[in-house]
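One protein chain omitted, others in place.
Showing chain A:
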Amino acid sequence: MSEEAAALQELTEQKYKYGFVSDIESEFAPKGLNEDVIRFISAKKNEPEWMLDYRLSAYKRWLTMEEPTWAKLHYPKIDFQDAFYYSAPKSKTDGPHTLEDVDPEMLRIYEKLGIPLHEQEVLAGVEQRRVAVDAVFDSVSVVTTFKEELSKVGVIFCPISEAVHAHPELVKKYLGSVVPDTDNFYATLNAAVFSEGSFVYIPPGVRCPMELSTYFRINAANSGQFERTLIIADAGAYVSYLEGCTAPQRDENQLHAAVVELVVLDDAEIKYSTVQNWFPGDENGKGGIYNFVTKRADCRGKNSKVSWTQVETGSAITWKYPSCILRGENSVGEFYSIAIANNYQQADTGTKMIHLGKNTSSRIISKGISAGKAQNTYRGLVSINARADGARNFTQCDSLLIGDQCGAHTVPYIQSKNPKAILEHEATTSKISDDQLFYCLSRGIPTEEAVSLIVNGFCREVLQQLPMEFAVEAQKLVGLSLEGSVG
């Protein structure tokens, strides 16, 4: 093996550092899925009748639906009865927590994960920036920080189960309005069994004073996580929201089926960033999270804007297409993605940009990296409605192949019904060029660093979109996920 190959292999074989298991005493719903389990979840959350009805009707529909098979993903059939749909750490007090109520053991876990739950703490950075965190552990939210300070400007940031009680009018109005409970197999499943997630409401004209963040952790064995996030930016509002996720290293696969809905009204903007770092399975493809996620933003108002940025390094299986419905005139949708698949990982991810309003514009930058025996697919749709005069789309999908055992695929759908719309799409696939590598090596940069440098260069357009704290982390992650794979 050449020096490069060795360096690359070393790089790719980095162990997953969030794979530790924490011994937290938990209580579960009975294993499997049926109406009783749904009633159990609903009762646990002390939900009003309308919420239970919503879940049950979704469940009935789900029973009639079939799993989608169109993605380039291969995995054994999922036994939906062989998992716990609710798992919560036992706690002494009920209801919303303050930091004092949180089990110190739990705080230690988040410390270990590098997530600041103490309000005085800040993430490393040049500026003293603060981030409000909603920490979700299996099926419950452990704590939400900075709530009080946020409420002073009218921002609502709380677990969705709390919002159901505290702000039923908002939840009723918007929940399921972007991703209806009839949308697809996994979204319908989520509507029936979702247990936690964040709720954000930014009132008109408010620029959220700090970054909001939700950190998802799957801990219990044999359990699935079904998060539900709903973010509403009212007229003229702005919010930057970050999502992070990790899971312990286990031999069996675990299911994660989330739904994220964003509602953007006139002149409002939501910036949604994800660093997904679920356990991807070991180097032999054993274990890992099966991630089936529906994320969609509805730009309902004029001049509204949504920007999705995702860095995908984790999950054994990724099935995820964060989308934008550009309804309002002049609304803007953006999708920036880095998807890294190594070892036996499989990713089928992309976006949909549905242009309905006049002068709507969208931009898609997707960087897919495949290494080891992984399969990485970009799948996307750009659709221009007949009324969307002046619509504009630019799409760029680049794939990088590292090693000759992996695959990189691109499946874009481009549809236009409007002559006044301009669409451009380009895609390339290549490997790390020998010239680039040689250039670095001849300047004394070690192979490992050179590869990391080139890969980071390949991804830079997306990395630049991330909030700074995330960008630093993501940059390291890109290096870590790939270290040792060029040859």
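The rule we apply is simple: a contact is a pair of C-beta atoms (placed from the backbone, for glycine too) under 8 Å apart; a residue touches a chain by one contact, two chains touch by 3 or more; residues count from 1.
Everything below uses one rule, namely that contacts and distances are computed from a predicted model.
Colleague: Looking only at the UniProt record of the hidden chain, which name from "PTS mannose transporter subunit IID", "Fe-S cluster assembly protein SufD", "Cytochrome bc1 complex Rieske iron-sulfur subunit" or "Sulfate transport system permease protein CysT" is the right one?
Modeller: "Fe-S cluster assembly protein SufD"
Colleague: May I ask which residue of A:107, A:411 or A:441 touches the chain that does not appear here?
Modeller: Only one listed residue reaches the unshown chain, and that is A:411.
Colleague: For the chain left out of this view, which of A:34, A:428 or A:464 touches it?
Modeller: That would be A:428, which touches the missing chain.
Colleague: Which listed residue (A:207, A:420 or A:476) would be found touching the missing chain in the intact complex?
Modeller: Among A:207, A:420 or A:476, only A:420 touches the chain that is not shown.
Colleague: Considering the entire assembly, which residues of chain A contact the chain that has been omitted?
Modeller: On the chain A side, contact with the omitted chain comes from 70, 384, 386, 399, 401-431.
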